[in-house]
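One structure, pasted below without further comment.
In this view, the complex is presented without one of its protein chains, the others remaining in place.
Let's turn to chain A:
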Amino acid sequence: MSPIISVSNLTKSYASGFTALKGIDLDINRGEIFALLGPNGAGKTTMISIICGIANATSGKVTVDGHDIARDYRAARSLIGLVPQELHTDAFESVWATVSFSRGLFGKPKNPALIEKILKDLSLWDKKDNKIITLSGGMKRRVMIAKALSHEPQILFLDEPTAGVDVELRKGMWEVVRTLRAAGVTVILTTHYIEEAEEMADRIGVINKGEIILIEEKTKLMEQLGKKQLKLYLQGKVTEIPASLAHYNLELAADGHQLIYSYDTKSERTGITSLLGDLRESGIRFSDLDTTQSSLEDIFVSLVRK
């Protein structure tokens, strides 16, 4: 199936000479949840802004469901709902009015029943007549999500949707995202909560300094990079790894007081039993041990540091 969003060789540089995006190539699959991770200033928001029509690209091409975002901007934009990172709201409008306005702006006929459903799903129904200025930050965030959903988009961009939202609301929000995905909506989200991406996303892209440095299925990423480590806390100091243990590729750490053994949980033999046996034979004793599995966060940090 053809990708719903196709970005090719997208660049963005500013008059100041700063280059925010350096030739981005990215395909988003229909119906997936794609998480875009990256440190602050990596270019996440810039890329989203270009795809949605808020900023102009310097060069490159973006198509949304086959429609060029510059030439067929109407067709492209009417498929997209955007929830930006900052809380931009009309302070003095009511929740109902602002959400209905969004639907009209996107050229859709009035549908009070749909707006009612969206507000109820986002637990905003009892606030529908309140002015936005009276709402809490988390509620404003949900108002913005309601605005984006009001015109029934096929693609939803969520730029840091859960920043400043408490745990319970965050869970509710993810419930909405799951429902949308089940209905066939493609969701692209950026987040700083890596565990969220780990839990929600089908695929993960990592962007750093204006370049995509990795795009991978989440499960494959976890398999590929998700090695497990066995850490042995030694009783005495070891200056050199004995030759009999060389084939284990052990690492000496903590100034000779720790041995680290990396292994693959997926392989048939992890080699732990024979390692422990060989250690005893070579007279190395240990007082404690633990095993750790790298999380997406570790993978992310190691990628960005490179």
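One rule holds in what follows: contacts are C-beta pairs under 8 Å (C-beta built on N, C-alpha and C of every residue); 3 or more make two chains touch, one makes a residue touch a chain; residues count from 1.
The criterion applied here is as follows: contacts and distances are computed from a predicted model.
Matching "Transport permease protein", "histidine kinase", "Cbb3-type cytochrome c oxidase subunit I" or "NADH-quinone oxidoreductase subunit H" against the UniProt entry of the left-out chain gives the name "Transport permease protein". The residue from A:L26, A:V62, A:I80 or A:V95 that touches the chain not shown here is A:I80.
Contact residues of chain A toward the unshown chain are 14, 52-56, 73-78, 80, 82, 84, 86, 88-93, 97, 101-109, 147.
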